[in-house]
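With one protein chain held back, the other chains of the complex are shown just where they sit.
For chain A:
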Amino acid sequence: MEKFVQVERVGQTFDTKKGKFVALRDIDLTIKQGEFIALIGHSGCGKSTLLNLIAGLTKPTTGVLLLEDREIAGPGPERAVVFQNHSLLPWLTCFENVYLAVERVFGEKEGKAKLKERTAAAINLVGLDHASAKYPNEISGGMKQRVGIARALSMQPKVLLMDEPFGALDALTRAKLQDELMKICEATKATTVMVTHDVDEAVLLSDRIVMMTNGPAATIGEILEVKLPRPRHRLTLAHDADYIGYRAAVLEFLYEKQAHVEKLAA
């Protein structure tokens, strides 16, 4: 489907104590089914705001967002979110955290055994069989984030939304999870939108990189199509001329074209 997610003339204004604050303006974006999109930009450019709009957690001030030609009116399990800080419920085990989502989505049609099977399969997908019965505070940050991904994937969402999912992790764990995510996305053909500020992550994972201008009143500056063949391997790509070129293009956008406001903000 060519027009799976449509963002049309979307603007977002917040009422603050100092008056109106225009976070986003004139956002137009169409996402194909199965596509992997990265939203990149400096902090405060509203990339998370855009993600929240697609999730339906906030409503746009102007414009409209559509999924399969239907307006996104609120949050729902068909647009699963992987939160920046994992947001697992600390009083539930990893299994129970995922089960809560599975039960909500499939509970009406399927029996308990089938629901448990689904939960176990989602946990297996992220390689956490051994930690299934553990509580979130008993596992590492990377494992928590994997449970968050398992929870999102277990709902078989139409769109997977990820808000800087690996931002809080160390570089090695991050690389490992990126590789896993690539495999999962190839296997499930999930349509994914990921907010990131990591240039390598964006180039490695994405089909298209949506680069946002600096806020306030941020909008889409450029969209870079990443035509690297899949499956991609980070080691081979490190010396790949195309990869280096894409990387340079994103860096150029971030540090030359959008550098000036950053200096003011710093």
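To be clear about the criterion, contacts are C-beta pairs under 8 Å (C-beta built on N, C-alpha and C of every residue); 3 or more make two chains touch, one makes a residue touch a chain; residues count from 1.
As a convention for this text, contacts and distances are computed from a predicted model.
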| item | value |
| --- | --- |
| Absent chain [UniProt protein name; select from "AtuA-like ferredoxin-fold domain-containing protein", "Glutamine amidotransferase", "Nitrate ABC transporter permease" or "Cell shape-determining protein MreC"] | "Nitrate ABC transporter permease" |
| Residue of A:66, A:168 or A:228 in touch with the missing chain, whole complex considered | A:168 |
| Hidden partner chain, touching residue among A:7, A:37, A:65 or A:80 | A:80 |
| Where the unshown chain meets chain A, residue by residue | 14, 16, 21, 23, 42-44, 48-49, 52, 55, 57-58, 74-77, 79-81, 83-85, 87, 89-92, 100-101, 104-105, 135, 137, 155, 164, 167-168, 197-198, 215-216, 262, 265-266 |
